[in-house]
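These notes concern the structure reproduced below.
As you look at this complex, bear in mind that one protein chain is not there, while each of the others sits in place.
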Amino acid sequence: MASTANAKSMNRAATGQPTSVVASFIKRNVEVISISASIFVLAIIFSILNPRFASVENLENILNQAGLPLIIAVGATFVILIGSIDLSVEGVMSAAGMTFVLMTANSRGGTDYGFWAYVVAIGLAAALGFFSGVLFTKVKVPSFIVTLGMWYVGLGVATVLFGTDTMPFLTNDDLSTWASQQNLGMPNNFLLGLIVAILGALFLRFTSFGRVTLAVGNNEEIARGNGLKVNRNKVTVFVIAGAISGIAGIVATIQLGAVNPTIAAGNLFIALPAVVIGGTSLAGGKGSMLGTVLGVILLTTLTNGLTLADVSPNFKTAVSGGILILAIVITAWSQRDRLRISK
Amino acid sequence: MTPSTKSGVPVIALTNIEKSFGSNKAVKGISFSINPGEVVGLIGENGAGKSTLLKILTGMYQPDAGSIEVNGKVVKFKNPRDSISAGIGVVHQEQSLFTNLTVAENIAMNSGKGSSASTKFGIYRWSQIYQAAKVTLEAIGSKLDPKAVVNQLGFVDRQMVEIARAVSADAGADGSSLVILDEPTSVLEKHETEVLEKEIRKLKNFGAVIFVSHRLDEIMRNCERILVMRDGELVADRKTSEVTEKQLFKLMIGHDSRAEASSRKSIDSKETAAIEVNSLSRKGKFSNVSFSVHSGRLTAIVGATGSGREELARALFGAEKIDSGSVLLDGKQINNWRIPKAVKSGIGYVPSERKIEGIIGGFTASENLTLTHPGKSALGPFLIPRARKKIAQDWFNALDVRPNDISQELGRFSGGNQQKVVMAKWLNSPELRVLILDHPLRGLDPGAAETVNAEIKRACKEGAAVILLADTLEEALEMGDQVLVMRDGEVTSSYDLAKQNPSTLDLLERMV
Amino acid sequence: MTAEINVVPAGGNLKVKLAKAWQSVGPLVVFLTMFALVAILTPTFLGNGGVTIVASSAASVLLVALGQSLVLNIGSIDLSNASITILGAILLAMTLNSVGAIAPLFILIVVSIFGAINGLIIAFTQVPSFALTLGTFGIFQSAALVVSGATTVYVKENGDAIKALYQSGIGGIPMTFALGVIAALVAWWFLRFTRPGLAMTAIGKNESGAIFSGIKTRWLKVLAFTMSGFLSGLAGLTIIAQAGSASPMGLGSDLLLPGIAAAIVGGTSISGGVTNPLNVVFGALSVALVPIASAAVGVPSQAQSLVYGLVIIVTVALTLSRSSNSIVK
Partner (left out) sequence: MSLKSILTKPVRMIAALTLASSLALSGCTSTTGEGSTAPLKKEDLVMVVSVINTTNPYFAANILGAQVLAKKLDIPLEIVDSQGSSQVEISKIQAILAKGKKVVMFVNTVASSDAPTIVNDVKAAGGFVTIWWNKPDELNPADIGNNFVAFQKHSGLESGACTASALSDAIGKKGGIIALPGVQDSTTSATRVAGMYQELDANYPDVTVLDEIPSNWDPQLAYKNSKDLIAKHGDKIKGVWTADDGMQIGAMQAFKEAGMLEKVKFVSDGLYPETVAAIKSNEGNGAIVGETFHRGYMASAIGLYTAYLAAIGEIDPSTLPAEKRDSLFAISCVTPDKIDEYLQWDNDVEGWVDTLIENGPWDTAPVPLVGAGPEKIPARNK
């Protein structure tokens, strides 16, 4: 689906002029550099519009708000790297969050299963991811539809678990304020997001799983011809994405201190654009966790900045949309070619 | 990577291998064996069953009947992985590298036992991967940087990576191993082929080699034994020393070669050229190129990789930007050159990347054929399917396309038959002025190549100006009325074959 | 590395034929089966205008899905179509009140322009449609909020003719749905029997091949998105016909995912090059039927999401156009 890198254009690249070290560094990291620059420019604009933007409190706030989307975006990056998409995030988060709360000390009573609450919640999420992966690889239903269906399934699970009782609150105050507590100068949930992202990056770089993921995303048929276990890799990707959604569901629950089936609403449409802005190609095979982290920070900075800059709520989605368009157009501009394919 | 010293036991032995698709038998009872250290050629027309046989050997297909033995042991390949771990490595016809990964990884990615040394519990040990790749590359005499990302490499380098990978897969196997080279040279230029051939000779140290090619001269040069397939059967298994090229051709096709000498016209200088190119330049690709082709004449352009001839051809079709210079069609200057405009002005282009650029694989042959120039199959924007069928059927009959089924998806035809349809697509234009052919015979078997060449000549005779980027210098000299030689983006010489008679050596001298 | 099976006998074998036949009737069969199931479980459903309900509910989904199919057919995706629908509906409600009868025409032109803008940016800056239309989705949504003043716009005058589309029908099928069926027929004819239609499918199957065949791929992309905008606008028209009012978060604002689901249940390939607008009709009917059926059959309300999700997956699995060696993403 990507820009067809046909033999001709490759030849051209090969016979191109030798470039300086700096130029080649810039070329290789054009996305990371341009997003970083965008964040910087936005930060300056917002600081001028409202000096409080640059205050320590607000920067902490931005990181705190970036935590949850960051976790989700890491899972989404894996899925997008194999050229697929995971729309089930919000449903899986709800199901996991609900499971988690009901197995922890909560306002509805019930038993506190402690550590097992985490295990079961993440396990459930991973299981939903597993089903997506199997339906996707074995029944060959496009990931878009499988995960769309799984979104509703997750919501359904959460709704059934919720039942007709009142909203369950976490009764352990240490837990419900954990997300915004600071460690190493960063809010816990951002730190967790960062850890997930670093683990994700390490997985991508240093494990066969990660490299096979890139290979499958680059060209699935070649991967099969090379004897790589393509289906197993894809299922694993969905299981990991599911488990990460599960973690995100727990974090969302802890942040709010309570849970309802719509706890995750709106998260998908922050995470997906962030991944795309971060330079991960929707066609698969190309992308980085660093880009994803920066993409999340860019979008979080943007929504925060718009609030601080007194932009009318009615215009907010337009401004975000406009900036998303600007970002992708600028990125794509230098790659324009009359033979390039983009879908 | 120890060269096998075992003798007597064949590296691979096939007994009565059969494979059918639906009611069609693609491979009919093939048996042969190959001993360590042998380089065996495998030839046959497209559709003779070679590809199917290779896919059985590499575990992509499972045979319906028959058995395979590797180093004396009966094996069953359920998937490519099994084949790789048995020590069978392939250099694919179309390159099969992960363009987003490094050279070293591509070599290691072959999931045979070879790669397990560099990963532990699924954790990559990069230094070892680089080291292993370096050793493998050195063993085949390549100085490539293992850390280079494949999408920054040229075609020949990529081919070397493929070979290194095939060799490294074999390294993990017990006993001798087998390297299959599936038309590795079909996209290479002459001097590149020479480099490659040297490598092939080294490869037999690793075990045995099956070398698949359409170029009979290559097969004759490199192989000790030659297997010929026709219609799914093995029709000959000969020592190279005991056959001639002509005999092989006959074995493959079932009849003699019908090549005819072409008659050459000299230019009538008063006549306006169909296409005239004046100091055309594109930065970094070609510069200051001038030539003209008259109606009914064929100009062949030769040059090595990087000579800029492909880019020039694509620029003439509007597929690449032009920085300066002008193009005149029938004496009229054209501006803002784009593909749709080129097509409308009567230019046709047969691309070398047939599957990507030449055809719409998922469309039927008839849809492909009439997509660009619908002729009578469309009234303005409206299509007339019945007329489309008639046009396609006429072309199918004229070009002997097989199978003779115009409603079959074109992607399911063999390369040669696809190419015939691509030719027909342009020939179906009532006012074809210029036909640009980029390696039109690439990957084609001699039979199909003959048909395509005949069509090129016919188009020429009917008044089209033809620009040909030939695969070989011989082809250029045989087909052309004029030969242009390009080097580093510039035209170094031009020969009018009606008056001059350059040798391939003359051309080669100007190319490098 | 497409498997080169050059030895396929003329006409293909039985398995291929069956697969082809299923591809053309699958969506219809799936819908009829589900519908029959509902009719058996709740016999009163048929007698009391069940068909009318399913059809009227499917109308807007169908129109959006048709636009989406045309875009999916060229290998792109339009995430902004539902926001165009709602913006179109709001603009229509406002202009009906002020300029009157010419309003629908005017609005259809405007929404087509919105679609064309999507197409122009995608074609000429070569950005991925998924990301671009995600961006314009936000912009159109904002526009809907701003022009409506973040409230419901009610059609006070000149609305009777449009409302009649919903209230009248032929044999219980509301005109809004009939409109969708007509649009499907036109789209089907366009794709099968016109050069631009065929060329669009060529783009979806192999864009490089299309470029080298001299097809004006960029302008055809613009055309596909323009048509998507136009059909989204028609969907907005049916919203006004049905509700007589529109609000930014109200009816019609959540048609995106049902629209995509309907297109795919109707056999459209998400990776491009395969669609049959006539089957999208049954895709839309199926997608509209699921919530209605679950209410009619009496699935407990808390389990309805669960059922919806599973049914969507299963129906797509049944109606999917897949060939053995194709890659699914």
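As written, the chain order gives the labels A, B and C, with residue 1 at the start of each chain.
Here is the rule we use: a residue touches a chain if its C-beta (ideal position, glycine included) is under 8 Å from a C-beta of that chain, and two chains touch if they have at least 3 such contacts.
Treat the numbers as computed from the prediction; the structure is a model and nothing was measured.
Novice: Taking the entire complex into account, which one of A:Ser34, A:Asn260 or A:Ser320 touches the absent chain?
Specialist: Of these options, the touching residue for the absent chain is A:Asn260.
Novice: Of the residues listed, C:Val127, C:Leu255 or C:Val328, which one is in contact with the missing chain?
Specialist: Of all options in C:Val127, C:Leu255 or C:Val328, contact with the hidden chain holds for C:Leu255.
Novice: Sort through C:Phe114, C:Phe130, C:Tyr166 or C:Phe212 and give me the one touching the missing partner chain.
Specialist: Of the listed residues, the one touching the omitted chain is C:Tyr166.
Novice: Just the residue numbers, please: which parts of subunit A touch the chain that's not shown?
Specialist: Those residues of subunit A that touch the unshown chain are 50, 52, 55, 57-58, 61-62, 64-65, 107, 155, 159, 162, 164, 166-167, 169, 176-177, 179-180, 252, 255-258, 260-266, 303-304, 307-308, 310, 313-314.
Novice: Determine and list the subunit C residues touching the chain excluded from the picture.
Specialist: Missing-chain contacts on subunit C: residues 24-25, 28, 32, 42, 44-53, 55-57, 60-61, 145, 148, 150-152, 154, 156, 166-174, 181, 189, 192-193, 242-255, 258, 278, 281, 288, 291-296, 298, 301-302, 304-305.
Basically, only the chains that are shown with their structure count from here on.
Novice: When B-C is set beside A-C, which has more C-beta pairs in contact?
Specialist: A-C
Novice: Between subunit B and subunit C, what's the gap in Å when you average each chain's C-alpha atoms?
Specialist: That pair's centroid distance is 42 Å.
Novice: In whole angstrom, what separates the CA-based centres of subunit A and subunit C?
Specialist: That gives a centre separation of 28 Å.
Novice: Provide the list of subunit A residues touching at least two other chains, using ranges where the numbers run on.
Specialist: 4, 6, 222, 225, 338-339
Novice: Got the subunit B residues that touch at least 2 other chains?
Specialist: Only 60, 92, 96, 319, 339, 353, 356-357 qualify.
Novice: Which residues, counting only subunit A, touch subunit B once they are in their complex?
Specialist: Residues 4-8, 10-17, 205-212, 214-215, 217-219, 222-229, 285-286, 338-339.
Novice: Where on subunit A is subunit C touching in the complex?
Specialist: 1, 4, 6, 82-84, 91, 135-136, 139-146, 148-157, 159-160, 162-164, 220-222, 225, 269, 272-273, 276-277, 281-284, 314-325, 328-329, 331-333, 335-343
Novice: Which of the residues in subunit C end up touching subunit A in this complex?
Specialist: Subunit C reaches subunit A through residues 1, 75-76, 121-122, 125-132, 134-139, 141-143, 145-146, 150, 207-208, 211, 257, 260-261, 264, 270-272, 302-310, 312-313, 316-317, 320, 322, 327-329.
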